[in-house]
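Note that this complex is displayed minus one protein chain, with the remaining chains in position.
Moving on, here comes subunit A:
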Amino acid sequence: MRLLTHNMLSSNIKGVEKGFPLRIEAEKVVEKPVEMNADFLRKMFEKVEWKAFLEASRSMGYAQLPEEVDSGMLESDEFLSRFHHALLELHLEEGALVCPETGRRFPVNKGIPNMLLHEDEV
């Protein structure tokens, strides 16, 4: 699972009000190189919630993203390549996503988060 997917998911348990961002417990992270698309990154920059993304990247063991960002940074190739790497090349392979409000763990196996809810959570 890429961090782009992580950035668009909330905890979906019934009654949870602030389900975003899901905390990441990383047991295994893999890197899969893909070609960089600067236009796509510029578009995503407007949509990604930076703080959640930053924390997620750190919990995946990647500490190269700046704390504060502004759109001027999109002119920098160095920033773009780091943003690209964290957004699209890092994959959570084994671990869990944890609901920030209830602590419920959604396991991630072979890169696939299991977000199925129990009957009393729907």
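As a working rule, contacts are C-beta pairs under 8 Å (C-beta built on N, C-alpha and C of every residue); 3 or more make two chains touch, one makes a residue touch a chain; residues count from 1.
FYI, contacts and distances are computed from a predicted model.
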Original post:
Can you pick, from "U three protein 7", "DDB1- and CUL4-associated factor 13", "Exosome complex component RRP46" or "Methyltransferase-like protein 5", the UniProt name of the chain not shown?
Top reply: "Methyltransferase-like protein 5"
Subject >> Residue of A:R2, A:R23, A:R58 or A:R82 in touch with the missing chain, whole complex considered >> reply: A:R2
**OP:** Extract the touching residues of subunit A with respect to the undisplayed chain.
**Re:** 1-2, 4-5, 7-12, 19-20, 32, 34, 37, 39-40, 44, 47-49, 88, 110-117, 122
